[in-house]
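Just one protein chain is left out here, and the rest sit where they should.
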Amino acid sequence: MNIKRVGSIAAIAIVGAIALSSCASNEGGAGTGSSAGSSDLSGTINGIGSSAQQAAETAWASAFQQANADANVNYDPQGSGAGRTSFISGAADFAGSDAALSDEELKSTFAGCAADSKAIDLPVYISPIAIAYNVDGLTDLTLDADTIAGIFKGTITKWNDAAITKLNPDAKLPSAAITVVHRSDDSGTTFNFSQYLASQAKSVWTEEASQTFPYSVGDAAKGGSGVADAAKNSKNSITYLDDSAVGDLSVAKLMVGGTATELSADGAAAVVSKSPLVEGRADNDLAINIDRTLTDKGDWPLVLVSYIIACDTYKDSAKGNLVKAYATYAASADGQKAAAEQAKSAELTSDLASKVATAAATIK
Amino acid sequence: MTATAERPSKADTRPKSVVRLGDRVFSTATVLSGSLILVVLVAVALFLIVQSIPALTAKPGEIPQGAKSFWDYVGPLVFGTIWAALLALIIATPLALGIALFISHYAPRRISQLLGYIIDLLAAVPSVVFGLWGVLVLAPFIQPFYSTLVDKLGWIPLFAGPVSGTGKTILTASIVLAVMILPIMTAVMREIFLQAPRLHEEAALALGATRFEMIQMAVLPFARSGMVSAIMLGLGRALGETLAIAIVLSPAAVVNLHLLTSQNPNTIAANIALQFNEAQGVGLNTLIASGLILFVITLLVNMAARFVVNRRKDFSGAN
Partner (left out) sequence: MSVAVRNTSTRTNTLTAGKLPKGAPWGLLIVSWAIFVVIFLLLEASGTTSDFNIVGALFFGTILFDILIVVISMVVEGGRKAKDRLVTSLVATAFIVTLLPLISLIYTVLSRGLARFDSAYFSQSMRNVIGDGGGALHAIVGTLEITAIATLISVPIGLLTSIYLVEYGRGRLARSITFFVDVMTGIPSIVAGLFAFALFSLLLGPAYRAGIVGSIALSVLMIPVVVRSSEEILKIVPNELREASFALGVPKWLTIVKVILPTSIAGLTTGVMLAISRVIGETAPLLITTGFTTSMNYDLLMDRMMTLPVFVYTQYANQGPNATPFVERAWTGALVLILIVMALNLLARLIGRFFAPKLSR
C-alpha cells in the first residue's frame, strides 16, 4: 500500500514533469537555428499523401528545416488518394502521390491555387519494386513476367513447377507449396506491379492494372512492412514490395528482354528517365507514362514513380515560395541523395532532375 | 412517537413538493447532456447518410473491386464483421466471466486487487500494439497448431484447408479481438459482482451452499443486466475494431466459415482502414456507406440485446 502510494506520486510527478517541460531539447527554435539557415523563407507548408514517400519526405523536410530555420514542413502519410483529394479541396498545400493527377482531377477547381491556374505533377521519388522470397537455402532465383503472373494468380503453386525450374536449372527448388503474400490495402505498389504484369504477361494476367490486388490467392498483409513481416514469418513465401522494405528477404532477378537482370536503383531510374511524358499536359506538368517494355541492359521496368503535386500559381505567394524552394530541394542532387540514403529510393537521372528543377522553378 | 409527531392539518392531501432551484438546474443539466448525446448521434447518422448516397445510387462500374452493386460489395464484409465479432465473443465471454468471478469471489483479496489492476491496464494497450503482437508473436506461434488441426480434423468444415502459411486467419484475428475486449468486459463484470449484496451471499453460505451455489443464487441473478451490458460493450468494441484486424487478418472478398485458411472474410471497419488511404470519389463514399451499414448492424444487435434484457427485467439486480 505504501509502495503503491509512493509509486503513484512518482508517476504523477513524472507525468507532470513531461507536461511542463517547456520544449524539446532538439528544437532550438529560431535562436540556435538562425546562424545555420540564413534564408528569409518562413512559414509552414503541409503536405498530405503517399505513405511510400514518407521516409523521403522526412529526409527532405529535416534538411530543408535545417537550412531554413523559420520554415516548417509537415507531411501526413494518409495515402495518395487522400493526398490528392485533400490537395484539391485545399486541405493540403502539396500532395505526395504515387499516381499523377488524372485528366478528370485536373479539370477540378483547386482551392489553394490562384484562379485559373492548375496543378502540376513533379516526379521526385522513384522506387524499384522487388520480387522478394523466403525459401531455405535458395538465394539465387530468376523469374520472368509470365512466371510471376502465374505465381501471383495462383496457377503456379509449387516451387519446383516446370516454369520455375526451366528458368533456374541449377537452383535447388523444394517441392513445397508457394505461400503468396500480397498487399491487403490499396496501394500504388500493387498498381505498378499489376500494370507491369498486365502489359508484359498479357496471356496470364488477364486483369487490368489496379490498386487492389485482383486475385484471391495466398495471404494478404497491410503495408510494405506488413508483407515483409508476413513473408519473413512463413516458409516458402514470395511477395512484391518496395525495395526499401525488403530487409532480410532474398530478391529475385527479373528476365528483361531475355537477360536475367538484377534489381538496381540505376536501372529503375533509367527506365523512368526514358519513359515518355503523358500527352496533352502543360509544359511544366511532368506526369510520366512508364514504359514497361524497355529492355536495355540493366533496365528494371518494375518501378514506381511518386510525385509532389503542387499548384502552378498559389493564392498565397508566400506558400508558393516555400513549396517552390522545397520541391526544388527535393529534386536537387542533395535532396535525391538524402532520399536514397533514408528511403533507399533510386536517384533521378540528371536529365530528369534538371527537367523537374525547371518545372519547379515555375511555381509561383 | 405518535404523541410527539404532529400531523399536518389535512392528513389526506400530500404536501406540495417544493421545487428547489438547485434541483431544477441539476435536472435540466442532466436532460440537456442526455439530449446532446442524441444530437451528436443524429449528426453522425446524418453525416453518414449524406455521404453514403452516392455509393447507394452508384452505377455498376463505379463501385471498387468490380462489385456489381453496393450490396454486392458490402455483403461479404457484413458477414465477416458479424462472424469475427461472434467468434471473439464466444472466446471472450466465458473467460471474462471466469476472470471477473475469480477476482471478485475466488482470489485472495490482496492478489485480486493486483490482478484487477493488471487487467484494467490491458484495456489501454493501443490496438496497433495488439495488431503487431498478433501478427509478429501470436500468428507464427499458433500456425503449427493450425496445420495439425487441418491435417487431423480437416473433414470438419470449420477446419477445412488449405491451411494458411502465415497464421493470419480469422481465428487468429478473433483471438486478438477477444484479448482486446476482455479487459473492458472483465472490468464491468467485476464491478457488478463486487456490488452483489453481501448479506445474500452470507445467507446462502450460512445455509450450507457451496461457493458455486452461492454465486448461482446470490450473485448471478443480481448481475444479469450488468453482464449483458459488459457483453454489449465488448461486442461494440469487437464490431468497430479497426487497426488490429487490419494488421492481423489476411482478407479476401469471400464468404466462408473456414477458420484456418488464407481466404478470410474481411470486416467492415478493417476494410475501411485498408482502403481509406487510397480511396477517392465514389470509392470513398462506398467506404462511408459501409460504415453506415456497420452502424445499422450495431443498432440491430443492440435491439436484440435490449429485448433479451427487458424480458428478464424482473430478475435484474437494479432495485
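Which chain is which? They are A and B, in the order written, and residues in each are numbered from 1.
We adopt the following convention: a contact is a pair of C-beta atoms (placed from the backbone, for glycine too) under 8 Å apart; a residue touches a chain by one contact, two chains touch by 3 or more.
Quick caveat: nothing in here was measured; it's all calculated off a predicted structure.
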Exercise. The chain left out touches which of the shown chains?
Worked result: A, B
Exercise. Quick one: which of A:Gly81, A:Gly150 or A:Gly223 touches the chain that's been left out?
Worked result: A:Gly223
Seminar exercise, completed: Out of B:Phe70, B:Trp83 or B:Phe276, the sole contact with the unshown chain comes from B:Phe276
Problem set entry | Contact residue for the chain not shown (choose from B:Leu56, B:Leu86 or B:Val125) | B:Val125
Seminar exercise, completed: Note that chain A touches the absent chain at residues 4-5, 7-8, 11-12, 14-15, 18-19, 21, 23-27, 44, 46, 48, 51, 54-55, 58-59, 61-62, 65-66, 72, 74-78, 86, 89-92, 111-112, 222-226, 244-245, 247, 338, 342-344
Problem set entry | Residues in chain B touching the chain absent from view | 20, 22-23, 25-27, 29-38, 40-41, 43-44, 47-48, 51, 94-95, 97-99, 101-102, 106, 115, 117-130, 132-133, 136-138, 141, 175, 179, 182-184, 187-188, 191-192, 194-195, 198, 210-213, 215, 225-226, 229, 232-233, 235-237, 239-240, 242-243, 268-269, 272-273, 276, 288, 291, 294-295, 297-299, 301-303, 305-306, 317-319
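We adopt the following convention: only the chains that are shown with their structure count from here on.
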Problem set entry | Averaged-CA centre spacing for the pair chain B and chain A, given as whole angstrom | 38
Exercise. Which positions of chain A touch chain B when the two form their complex?
Worked result: 51, 78-82, 84-85, 177, 179, 181, 184-188, 211-212, 216, 218-222, 226, 229-230, 233-237
Exercise. Which of the residues in chain B come into contact with chain A in the complex?
Worked result: 64-65, 135-136, 139-140, 143, 162, 164-168, 246-247, 249-254, 262-263, 273-280, 283-284
